[in-house]
Structure formats: structure tokens, C-alpha cells
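All protein chains but one are shown at their positions in the complex.
Moving on, here comes subunit A:
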Amino acid sequence: MDILFSSVKELVALAEETGKPISEIMIEQEMQITRRTREQVVAQMERNLEVMEEAVEKGLQGVHSTSGLTGGDAVLIQNYIKSGKSLSGDLLLDAVSKAVATNEVNAAMGMICATPTAGAAGIVPGTLFAVKDKLNPTREQMINFLFTSGAFGFVVANNASISGAAGGCQAETGSAASMAAAAIVEMAGGTPQQSAEAFSIVMKNMLGLVCDPVAGLVEVPCVKRNAMGAAKALVGADMALAGVVSVIPTDEVIEAMHRIGRAMPSALRETAKGGLAATPTGKRLEAEIFGKKAAESGVE
């Protein structure tokens, strides 16, 4: 097996030496590891892109989960954008609404593409389909957005974690938002190093985020954490494109995320025993949802 990079430092150095974008290096590594052709690798990613597009469209029409905890917020945000009153800006809110749309579809057992997990699946497509309207990318550039996100996620998954049970929400939505920021930079014409800076800026602001889902469901607060993850990704990308750099290098930020995750008590790592899950309302909702479900299955 031929791994081309195992750290962000190596990834950026390789991109700079060869003059290739990060997405291209990810494609080449994938071809080597899986012994497949470029066409096969790109076609699989295009299929992922199509699934993301369909999920966003479906979510924007309004969906609701079976538990009743989530749904309909993507529509509310879109309507608000149309009212012309948005304070934080239309593009940013568009990304937020599309991230929410994806996660609402996920919560309703719809079809999504995990990026890097199902619980964090809204951020990468949410930002992609929002910046698309401003940057007018080709289909190929949109596919490359996903390879660039994947390249950074690959480093995080192998050197830290992308699992909420292992590293808290910082490992899921934190990784997703940082990956998205790096990809936005590449699509906007930034350098590989600027992608790394954007990644670091965003990840530093997701550190310590715990995984505390109400009733153990991928709904509350997951959907809204995808919303805010999308917002941070865009702001972080803009900061990096403006020339702001991270004082702490990216690989050290990733290592810090790993250490913080390991220091988290298990109550805050996807066990639904701490944080928001343990609030009076969280516990009441859990009793209502599973009380009802248990009664239903008892009839079967």
C-alpha cells in the first residue's frame, strides 16, 4: 500500500512541491491504495455528490423525524432568507439551512452520505451547495471539493478520531466543519497552505465540544451543531483567504483534539448520560420517546 501522506504537513508539502491541488493528491492516493482507475474513483465520488444534492433538496421541502424531535427548520431558515431581513448574510444562512436540511433528512431515516459520519453529514454539503451559487464551480470542481474534504478527514481519522463515542462531537462536527473550511478555500482559489490554516482556525473553535445527544438520537443537538459547524466553516475559510494564519500548526491542533477527546468522561461521549441529554427536558423527552416506542413494539 502506498500512502502518500499521513499528516497535513506532508499533504501540503506534496501539493506545493508538485503544484497539484490537495484534491488531486487525494485522488492519486485513492487510485494507488484501491488499485482503481481515476474514472472509477471519481465516479464513486460523483455518486456521493448526487446523494448529497438530493438530501439537501428533500430537506428544503421539509421533513420530520419519527421521534418528532427535529424537522422543518431548514424551511424556516430559507423563508427567512427570502424575507430579506437576514443579518449574518444570505450565503452564510443558505449554508446553515442546507446543513440543517441534510441532517433533518438523516434524522428521518432518509438517504445521506456520511461526511465523515451521519451525525455530521450536513456541514460539507451545506457549505458546498451554498458557495456553489457564488463561485459557479464546474461539476468536477464540486467533486474535488469532496476529495479535499476527504484528504483532511483522512488525516484526522488516522491520527485522532472521527467518532463521537471516542472523541466527542469535536471529532464529528468539529472534523466536518474543519474539512469543509479547507475545501472552501481550495474552491475559492486559495493555496494548499491556506486550506490548512482554515482547517486549524475552525478546529480550534470546535475543541472540547462534547457528544450529548438527547435520548441517544442523532437529532438534538446534532442538527443545530451542523448548522453552526457550517457557519464556522465559512467564516474560517474567509479568515484564511484574508491571510490570517493559525499560530498552532494543523497537525498539532489535530493532536490536541485527540488528547481532549481521550480526556472526556464517557458520559460526554455518545452515551446519552451527560450534558444536554441529562437535563430535565432531555430526560423527559427520552422517557416519552422510548416509552411510546416500547409500547408500540409490545403490540407487534
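Rule of thumb we're sticking to: contacts are C-beta pairs under 8 Å (C-beta built on N, C-alpha and C of every residue); 3 or more make two chains touch, one makes a residue touch a chain; residues count from 1.
One rule holds in what follows: contacts and distances are computed from a predicted model.
Participant: Looking at what's absent rather than what's present, what does UniProt name the missing chain, "L-serine deaminase", "Carbamoyl-phosphate synthase large chain", "Fe(3+)-hydroxamate ABC transporter permease FhuB" or "NADH-quinone oxidoreductase subunit M"?
Facilitator: So the chain that does not appear here would be "L-serine deaminase", according to UniProt.
Participant: Write down which of A:21, A:71, A:116 or A:229 is the residue touching the left-out chain.
Facilitator: A:116
Participant: Sort through A:48, A:78 or A:97 and give me the one touching the missing partner chain.
Facilitator: Counting the whole complex, the residue in contact with the absent chain is A:48.
Participant: Any idea which of A:131, A:162, A:181 or A:268 touches the chain not displayed?
Facilitator: Of all options in A:131, A:162, A:181 or A:268, contact with the hidden chain holds for A:162.
Participant: If the hidden chain were put back, which residues of subunit A would touch it?
Facilitator: 1, 3, 6, 26, 29-30, 33-35, 41, 44-45, 47-48, 51, 65, 67, 105-119, 121, 124, 146-147, 149-151, 153-154, 157-158, 161-163, 165-166, 179, 215-219, 270-272, 289-290, 293-294, 297
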